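A single protein chain has been omitted; all remaining protein chains appear in their positions.
What follows is subunit A.
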Amino acid sequence: MSHRLKGRGEEGDRSGRRPSRKQAARAEGAAGRRGAQPGQKEQAGGSPRPGSPRRKQAECRRHLEPLGEQGRSSAERTSKGRRKRDGRASLKKQRAPPKTEKEVSRQEEMWKRPKKHRPPSLASSASGAECLSEEERARILEQVEDSKKLIATMRNKPWPMTKKLRELREAQEFVEKYEGVLGKGKGKRLYAYRMLVAKKWVKFKRDFDNFKTQCIPWEMKIKDIESHFGSSVASYFIFLRWMYGVNLVLFGLIFGLVIIPEVLMGVPYGSIPRKTVPRAEEEKAMDFSVLWDFEGYIKYSALFYGYYNNQRTIGWLRYRLPMAYFMVGVSVFGYSLMIVIRSMASNTQGRASDGESANFTFSFKMFTSWDYLIGNSETADNKYASITTSFKESIVDEQESNKEENIHLTRFLRVLANFLIICCLCGSGYLIYFVVKRSQEFSKMQNVSWYERNEVEIVMSLLGMFCPPLFETIAALENYHPRVGLKWQLGRIFALFLGNLYTFLLALMDDVHLKLSNEETIKNITHWTLFNYYNSSGWNESVPRPPLHPADVPRGSCWETAVGIEFMRLTVSDMLVTYITILLGDFLRACFVRFMNYCWCWDLEAGFPSYAEFDISGNVLGLIFNQGMIWMGSFYAPGLVGINVLRLLTSMYFQCWAVMSSNVPHERMFKASRSNNFYMGLLLLVLFLSLLPVAYTIMSLPPSFDCGPFSGKNRMYDVIHETIENDFPTFLGKIFAFLANPGLIIPAILLMFLAIYYLNSVSKSLSRANAQLRKKIQALRVVEKSHKSVKGRRSTAESEDTAKDASQNATQLQLTEEGTTPHPASQNQTPGKKAQDPGTSSSASGTTLPASRHLSGAQPPGVRPDSGPARSQTHPWRSASGKSALRPPH
């Protein structure tokens, strides 16, 4: 057992390092198999070639001699060692014509030694290290390296813990002993020092990893949910946690670089008009109802765009705040794009290719459908049921794949459902447009009621609340598989939210344009007011007039702050609606069902209202769109990200509690394995869509003249020009001007397109090559099978030749595969593995059962005894299949 496993483990190690070792690896695989019972080996293989074991043994000794001279004095150890060596030698002789294998076996010896022959004999020679020759030193160095690698990969070995611990201890001792010996003279201390540093570094890395895992929050909470509701619900919470992390970074960026410098170093509140509450609003500015709408003092605080001054530098640090504001706004998007794309890429990498799954429907169902995470009996019941149904469905599909009884009805229903949903979408879009238009009228009127002021938010939240369930009801007509249904549902809600958001944005843009057109007149008014104030008569001319109080200066409407406030209000109302929905729809419903069940005429728990299921699609999309609003709004309201961090934090705890207390697992459970990237894709889309309006306002709308860091400039991005002109040396400014030339930008864009095209075609051709290789391998396996089936009738010599060819082919294939696909992703390794593994795997647990043990040692009848070993060497799995042919069928 241990032999076999080790063979496997080593093989794994080696294959990564050098392909030329494959022969050895395979050979050892074969050896391992035989190694299971030494006794039989001696009989079976020993007789035909009596000379070879001796020779091997001698060789073995020769290898050991330089190092192990003194070691033999310990008799007990030597005898043990010899026994081992005998075993090994005898199995080696079985394996191959020694001439060709000599090289390999020698290498193998060296590989093996650190593990098996790492005896005190070697250790005792450590004292005589000074007289080690160059090549011995090299060998020890190699052994030390091997041991280290063994230590590093110990956890990947399929050994029982006791064996792992023992091997680990031996390897560590070995490394300890010999590390110091290596390196000569002056280099020795350096070497020792390097080793020390390396050790410390490993320890530090481990401690750091320990620390990192401790820093991941809510691990246990999510685990709890996962065991109760399966991985699909947990994926929402993992997504939420990820989002929280991203928002924390954005929050740090904005707070650290924009808000805190402004608060610490900018001119204080009340000093200039933009930082003061106007006289008309002053008496109501502290009322809660006003603050709740983000008016009053909050409107004139650092949370919003309008508060920031257009002073080029602030404080003794000469911090360039407008520049920082702009750059932070850009880097919020840059960071988000980068992190989303990176996590998408890392999600794709671990994924096996899609095309394969069609070939293994039943196998995957059988071996991977049980979710080992489930730790809740109710969930387990559902899982059993869903597995049974899926098996039945597949069986039905299998039996009559083309028989769909009511295809016309289904089609009709699906078309009908889509029609209804499109109607809903158009209706909701129109409703929002209507409401936003109306709110613009309200905003002109005086003393409007609370409802009229908040109509837009209320209508949008209500639509977001009621449309998804409506869609779900309609989708029931369609009768899709739940996973497909989830995708459709997600797509529809996405369309709804997107439509709503963009209608809202368009209406907002209208508003902004209106405000911009009024700006000129307000500017004039401000100008005239100030002019009149300073030049009016009736004031003592001798004393200079005190400046006009900032609260009295007439000012523009500051559309940026208005937009920021809209987003802020939308975010808060969205959050409240979410929480209230959870409280009413889930918690109260659950309470009602639970407690009224005692005195009701039907079973509430099993019957109509029942408990709510956790709505994954709605929650995920809510999160995504909320994030979209944050991205859009954070440029106009730097405080928005802070609010969002709070929101995510509370919703993590609140939703965790709600889901555990009042939801039930899905009736038809399905896994969320692949949907993570789907979420990410949606997020990327939303990010892009929310980038558009912000980029539009930055590039083509003039900023307000009297508020915000860019006031007084023609466009917001002028701040960059200004910085380049004033703060950089002139030649840099020239370079930038040169770079911004369209004559340079257009070729650059063209070049990028070309690069994309090139990379795309390269990846396509690579994947085609991959597919072709896979096909080749499959064809090879088919050939193998046919060979095997006729093997009994053929002469062994013939089959040996073909087998050799085939094995060569396999090696070549593997080499080319490694060459063409630089990423050693798991799927790419499989063919290589296939070519390597069989020897070990086909014999895998042959040792566990006495009967099979007997068979595996015996030679297949009808095979010439001397060709047997050779054949098994070149093609280990051949003999395995021979065995299987012998064995009575189950």
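Following the convention adopted for this analysis, a residue touches a chain if its C-beta (ideal position, glycine included) is under 8 Å from a C-beta of that chain, and two chains touch if they have at least 3 such contacts; residues count from 1.
Throughout what follows, contacts and distances are computed from a predicted model.
Q: Given the options "FERM domain containing kindlin 3", "Calcium and integrin-binding protein 1", "Myotubularin related protein 7a" or "Proteasome subunit beta", say which is the protein name UniProt records for the missing chain.
A: UniProt lists the chain that is not shown as "Calcium and integrin-binding protein 1".
Q: Who touches the missing chain here, A:231, A:503 or A:571?
A: Of all options in A:231, A:503 or A:571, contact with the hidden chain holds for A:231.
Q: From the listed residues A:213, A:446 or A:700, report the one that touches the chain absent from this view.
A: Checking the options A:213, A:446 or A:700, the one contacting the hidden chain is A:213.
Q: Kindly state which of the options A:288, A:316 or A:367 is in contact with the chain not pictured.
A: The one listed residue touching the chain not shown is A:367.
Q: Which parts of subunit A are in contact with the chain that was left out?
A: Counting only subunit A, the missing chain is touched by 12, 151, 154-158, 160-162, 164-165, 168-169, 206, 209-210, 213-214, 223, 226-227, 231, 350-354, 356-357, 359-364, 366-377, 379-380, 384, 387-388, 391-392, 395, 398, 671, 673-674, 781, 784-785, 788, 826-827, 829-830, 833-834, 837-838, 841-849, 852, 877, 880-881, 884-885, 889-890.
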